[in-house]
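Worksheet: the structure to be examined is printed underneath.
In this view, the complex is presented without one of its protein chains, the others remaining in place.
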Amino acid sequence: MTGIEEILEKVANKEMSVSDAEKALKSGSYADLGFAKLDTGRSERSGFPEVVYCEGKLDEHLVSIFKRLFDSEGRVLGTRANKHQYEIVREEVSAAVYDPVSRLITAGKPLKAGGMIAICCGGTSDVPVAEEAAQTAEFFGCRVERIYDVGVSGLHRLLSKTDVIREANCVVAIAGMEGALASVVGGLARVPVIAVPTSVGYGANFEGLSALLSMINSCANGVAVVNIDNGYGAGYLAAQINRLAVR
Amino acid sequence: MTGIEEILEKVANKEMSVSDAEKALKSGSYADLGFAKLDTGRSERSGFPEVVYCEGKLDEHLVSIFKRLFDSEGRVLGTRANKHQYEIVREEVSAAVYDPVSRLITAGKPLKAGGMIAICCGGTSDVPVAEEAAQTAEFFGCRVERIYDVGVSGLHRLLSKTDVIREANCVVAIAGMEGALASVVGGLARVPVIAVPTSVGYGANFEGLSALLSMINSCANGVAVVNIDNGYGAGYLAAQINRLAVR
Amino acid sequence: MTGIEEILEKVANKEMSVSDAEKALKSGSYADLGFAKLDTGRSERSGFPEVVYCEGKLDEHLVSIFKRLFDSEGRVLGTRANKHQYEIVREEVSAAVYDPVSRLITAGKPLKAGGMIAICCGGTSDVPVAEEAAQTAEFFGCRVERIYDVGVSGLHRLLSKTDVIREANCVVAIAGMEGALASVVGGLARVPVIAVPTSVGYGANFEGLSALLSMINSCANGVAVVNIDNGYGAGYLAAQINRLAVR
Amino acid sequence: MTGIEEILEKVANKEMSVSDAEKALKSGSYADLGFAKLDTGRSERSGFPEVVYCEGKLDEHLVSIFKRLFDSEGRVLGTRANKHQYEIVREEVSAAVYDPVSRLITAGKPLKAGGMIAICCGGTSDVPVAEEAAQTAEFFGCRVERIYDVGVSGLHRLLSKTDVIREANCVVAIAGMEGALASVVGGLARVPVIAVPTSVGYGANFEGLSALLSMINSCANGVAVVNIDNGYGAGYLAAQINRLAVR
Amino acid sequence: MTGIEEILEKVANKEMSVSDAEKALKSGSYADLGFAKLDTGRSERSGFPEVVYCEGKLDEHLVSIFKRLFDSEGRVLGTRANKHQYEIVREEVSAAVYDPVSRLITAGKPLKAGGMIAICCGGTSDVPVAEEAAQTAEFFGCRVERIYDVGVSGLHRLLSKTDVIREANCVVAIAGMEGALASVVGGLARVPVIAVPTSVGYGANFEGLSALLSMINSCANGVAVVNIDNGYGAGYLAAQINRLAVR
Amino acid sequence: MTGIEEILEKVANKEMSVSDAEKALKSGSYADLGFAKLDTGRSERSGFPEVVYCEGKLDEHLVSIFKRLFDSEGRVLGTRANKHQYEIVREEVSAAVYDPVSRLITAGKPLKAGGMIAICCGGTSDVPVAEEAAQTAEFFGCRVERIYDVGVSGLHRLLSKTDVIREANCVVAIAGMEGALASVVGGLARVPVIAVPTSVGYGANFEGLSALLSMINSCANGVAVVNIDNGYGAGYLAAQINRLAVR
Amino acid sequence: MTGIEEILEKVANKEMSVSDAEKALKSGSYADLGFAKLDTGRSERSGFPEVVYCEGKLDEHLVSIFKRLFDSEGRVLGTRANKHQYEIVREEVSAAVYDPVSRLITAGKPLKAGGMIAICCGGTSDVPVAEEAAQTAEFFGCRVERIYDVGVSGLHRLLSKTDVIREANCVVAIAGMEGALASVVGGLARVPVIAVPTSVGYGANFEGLSALLSMINSCANGVAVVNIDNGYGAGYLAAQINRLAVR
Partner (left out) sequence: MTGIEEILEKVANKEMSVSDAEKALKSGSYADLGFAKLDTGRSERSGFPEVVYCEGKLDEHLVSIFKRLFDSEGRVLGTRANKHQYEIVREEVSAAVYDPVSRLITAGKPLKAGGMIAICCGGTSDVPVAEEAAQTAEFFGCRVERIYDVGVSGLHRLLSKTDVIREANCVVAIAGMEGALASVVGGLARVPVIAVPTSVGYGANFEGLSALLSMINSCANGVAVVNIDNGYGAGYLAAQINRLAVR
């Protein structure tokens, strides 16, 4: 979708044949690895490099994608990775680092951006999702303040951190069970709140549905929701918002 | 189920025939009005008189039930009543009074009990449910403190009432949308919290399901839930708990 | 929650009694109208004044709230209002203006902020939700580009607007039925995309659930979701993001 | 249901007794193996031979069915097979071949038909379902163009294949998560689009429900949906459509 | 998306400026009516003209769209129309005809195609959906055989029509309640079966969900499903399949 | 499906041509009224005449069906009828009688069968469903004992009727809300219990889903369930069982 | 609940003290094993002995219950048993026999009753549920005709067994996927049809929900439904009906 003008100029100047131009216009920018079409134009389009969702990928595919992206971008982020995947990646991309809590593989230096976001979570069981969000945001250049274990049944724990919440460029609120944290944080913050329902809980939480519905129906303004347990998505979005705030 | 011993004594003393005793043992205590079986033993069994669910009852049935109960108990409570129903009831039971917000008809003096319960609700749209709870509890002898419009997106409104919450014998927490109020109140109270999800909200609240799931999954201790919009049920239960506390 | 230090200083300086200070610390800032507790501190807390959800409010309450807020803030926004509500509000607040498509009442000048957001919707039936979002964002100081009727079954309509999408500080994607617009827009934008599922559709759309699930599961990065038909919520959030971008 | 006329002629000509004719009319055409009733008339009725759903079948039953069908039809297709099942089948039907990705066992030559169908899928995780569709369609005589990893968050990858889509006799669109691919493909194709929701995704995808609802509510014309992960069903249907187009 | 080559040739030949070419490539083909973007390229793309979904459209928009399409295409189909909409359309497009059962407005001659499709429905209450399907297919050039009131609780009614089902190029199976008709028809037909669940029924049919789930899980091969009550969608798809069969 | 032997005999005896026989075998027994296919063989097949579901039928169709069935069978039952439908039916079938509670139209004498069934319901709001069941069973020849308003929150009312329950050939248990009546009755009866969930209740009863799930999961043996509010279905089934018991 | 009269007579005759009578009236008949209360009066109440649900029972409890019931009744049926449970039971109750398909343990001779029921199932995967139903019914004295693998996509297989269906006292219809078998059988039978949805299938069958909804919404008369995979429940109910028919 990019560079249309450039291609047309070349055609007008006879630097490019009509059929080559047609092909270029139609194919856009991706690298066809056979088993996958790497979206190599994403970095230009979105300002952030493509990220690799590791879960369920075949070993050779995973390694090949990681290598290709690291070579072209200088940095890669892989999500939902297990230890084995990390080990085979590291053989080809020695800069790769793994965090077993967030299940992220990172290689290369984080982007530079500046600006702070706050990440709150309700209980200690929500920490893996919170760390996925936090480290993703850090990879994309944010400074992250972690405000963990601040469930609403003991409000004073959260209230003691009001200052941090009010200084952030974006707040991520992560909770399972009834997901009430999002509304309470939404009432304290003056910036966008990204709510992440988690599957933490039991019984009628229905794998996170209760927290999802709760957060989607939040009575507070300025709250939007991503998928259940989707710490990566929240971290990405928070980094986008932070980038707007600091540019 | 009551008075078995008494019946048996009569049989042993030949004051009652075997067949009469059999009938008495089998029929228990109810008044068969033909169209309905009034549970006249309920007052003895539960300590509270039977309550009339008005919605959908035929006019003549409603009036007949009200009159019968008022005559035998000296007081009646009718729930989910409309104006027309009130008017026809009043013709036979002149002591009847109607409140259009809670949709309750009451006749006769409230029970005497003493003790205070607190009723909190999230927004002004929840008030009809809150009043159904409050007036039911008052009918059954509670003093009620109303803490309305204290949704969690402006926490200070609720926190300023912490003292009342901590003095009550029972707290009713009523909210629609994401129902987060129940968990926050549950964290502040030291007595049972009865949570009432309401159908207030829109979109993915699914007529109160979001608040119901939220409250059932509350991370706070000491919270139990009644049906969506069931202010009556919460008021009844709060009165039961209050009665235990003041007896 | 604000001004704690100030209160403490007064206590230390004997300018305020302990009991007055205790009351002040506990009550926070709200105006108790009896039937409601107006969150007068919201403007300071969030940077945006409190907004009135009109649906279901009693006439006298609505007018009283509008007047109070207009007098103190100089501007008010009312959502989900009907014509009758507008007319009674206008009698007290003559500056009030009504738009029957978005169902918004506005009074006073919009905030000044600058910056542009784009609002896309899938079909003409989604326009009321889109206008609620657009006019809310405008009230809070955004310039809004409207990209309507760009459903994904005729992709070229959307693609012809790629430039606008890529210049915006935030994009709102509004769609009913299968809600695919959010993912396609998410692939084109480099800024946060706020997705609004609508109840437009029929059959198995289940009043917007299909679009909600679709958007929550979006394969694109940088997409977060608000409640079904919640144009106001999306406009508010977009304005928050825009404010960060232009400050 | 077929051959009624023929039977009646025989009865009229005394070539068949009334009781034999009654039996024949009632029993239709199937082979009773004791544990199963093989629908041997299906090939005549549908033009395609019966297919074996392997999952959960007892070993001896599976082998016996395979052998019987291969002997009478000269070709067999088995779906949802595991490696062990393949190995025991191959002992009796040496022509059997197994593909671990699609989990299909095939024996005998594919049908001859001609004509091309296109199979698109959103991500690499959808490939097993896509291959089940592709190889089923090939078994029933289609030429298949595979267009894989063309999720809508990078539209240019799909758009570069528009020509293939527009030359096919039928297009199969396979996607998990939000399933938006079906609508986008539906907008590009002029032939029927068979949509296959997959269970790929996490969180609120609810094992494929989100993609199913999305596809059933597609805003594009000419899209119909089969069961979650049902690549076989889509391949079968595409082959039926292709057969109509090339006959 | 079409004519890229042609545009490029003009650029190469200096018959078109680079900026005009860029605009043309980006805008595709649609008519911007302000309130809507008419997809005027659809006829070329899909072979069928754009169809107007009438429900919920403003009067002046509806008339304007109808007139525009009728003028450019010579024929228009409008779905889910009410009587009032028909009357205002007829004032501008005098050729318009209305059928209150199917709620379709048609103007201009049907397409010519030839070929027969069969439309079966379970009960008389399903007839409006069946007629929407039938008349849509007729508008797009099919001959339609109607097989109505053939619910599976009286199988002989359906079996007596087996011949018609086996001669059709496509069969549409429409049923509410348990939707079993789709599977039974699927077992009799050798061509694709398009299943339409209807909202006919009561109790646990959940507005058509029971029939939808039933049809999506059909044990028969060659069955695909469209949205609840979506007769139009089924008719359109059947016409696409029929067109492939007769071309 | 009946009389195959007879037809074959005629063919063998040349009393019937092959083509006439083929037609007879294929068409089964129904009367084609154009708009509907009356299942005239049902009485022979099931022992009970066809019943007319009135809701949603066009006036002339309804009258024509009623007349046709009354003429051929001597009795008809119509369900879910409104007053208007009764009045137009009565003009043609003067024997028709209407009951506004059960919404049944009956014409002609009930079948004779003998034997008693018991019908229990939880509250007075369930009576319309209970009467639909009771009068249906009476039409098909049962004697019915009505045990109404015996909800499980006052068990003694039900227990006083244990003798009737234990003398019946079948018991129908009808309840809304939590539907517990089915399990309690199931524990008291020694004959089949047909459970009918009703849509009576509010809040999280979800139009009868709570009672349906409750009854389907009954811990008692010998309980089977029909659709929500389907009094007719329960009455029909009870009559079938009763007929087996008394034959 | 039984023998009230007898107890009263004894009291009147001074053969029993009042307090003993009170205890007897209150306790009913059960054997308190400490960990469980065996319902020893069930055989008298229901005509069938108590059945043991084995799944999840502790080993010593299971054996103790089996032994107790076998000693008092002379026969026992255990459902959902695994091999280990069978082996430990057999050590104490040597007459015990196990069938791994139906997972039933039986000990002692079946009841004698006579009469035939038919059990149909859709596919070979439904056989375990069908056998649970069949062997339960046999244990309670029925003769069972098995009609397996008669899914509706090959109707002639089922139609060839119409005679058996029409001779049975009750028909059990067992199917997964779309569960259409129940309606088709319901149209063929003149006796009650007990429908059993199974969890067989994949994708949107949601563990049997699709078949359950389908069967509950059956368009055929005389169909009632038991829980998913509940072959035991269907066999029990069929035996109750059969017993009524043959007594």
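A, B, C, D, E, F and G are the chain letters, set down in written order, and residue numbers restart from 1 in every chain.
Operating definition for what follows: a residue touches a chain if its C-beta (ideal position, glycine included) is under 8 Å from a C-beta of that chain, and two chains touch if they have at least 3 such contacts.
For clarity, every value in this text was computed on a predicted model and none was experimentally measured.
A.B. asks: Thinking of the whole complex, not just what is shown, which of F:46, F:64, F:102 or F:205 touches the missing chain?
C.D. replies: Result: among the candidates, F:205 touches the missing chain.
A.B. asks: In the whole complex, not just what's shown, which of F:8, F:38, F:105 or F:177 touches the removed chain?
C.D. replies: Selected residue, touching the omitted chain: F:177.
A.B. asks: If the hidden chain were put back, which of G:39, G:73 or G:145 would touch it?
C.D. replies: Touching the chain that is not displayed is residue G:39.
A.B. asks: What does the interface between chain G and the hidden chain look like in terms of residue numbers?
C.D. replies: Touching the chain left out of view, chain G contributes residues 1, 26-30, 35-37, 39, 41-42, 56-57, 61, 197, 199, 208-209, 212, 227-230.
A.B. asks: Of the residues in chain F, which ones touch the absent chain?
C.D. replies: 122-123, 151-155, 159, 177-180, 182-184, 186-188, 201, 203-206, 209-211, 213-221
A.B. asks: Considering the whole complex rather than only what is displayed, give the residues of chain B touching the chain that is not shown.
C.D. replies: Contact residues on chain B toward the absent chain are 1, 45-48, 51, 159, 162, 169, 188-192, 194, 212, 216-217, 221-227, 233-234, 236-237, 240-241, 244-245, 247.
Definition applied: only the chains that are shown with their structure count from here on.
A.B. asks: Sharing more than half its contact pairs with B-F, counted by residue number, which one of E-G, A-C or B-C qualifies?
C.D. replies: Looking at which residue pairs coincide with B-F, the repeat is B-C.
A.B. asks: At what distance in angstrom does the C-alpha mean of chain E lie from that of chain A?
C.D. replies: 41
A.B. asks: When the C-alpha atoms of chain B and chain E are each averaged to a single point, how far apart are the two points in Å?
C.D. replies: Spacing between the chain centres: roughly 53 Å.
A.B. asks: Send over the residues of chain B in touch with two or more other chains.
C.D. replies: In chain B, residues 26, 153-155, 159, 203-205, 209 touch at least two other chains, as defined above.
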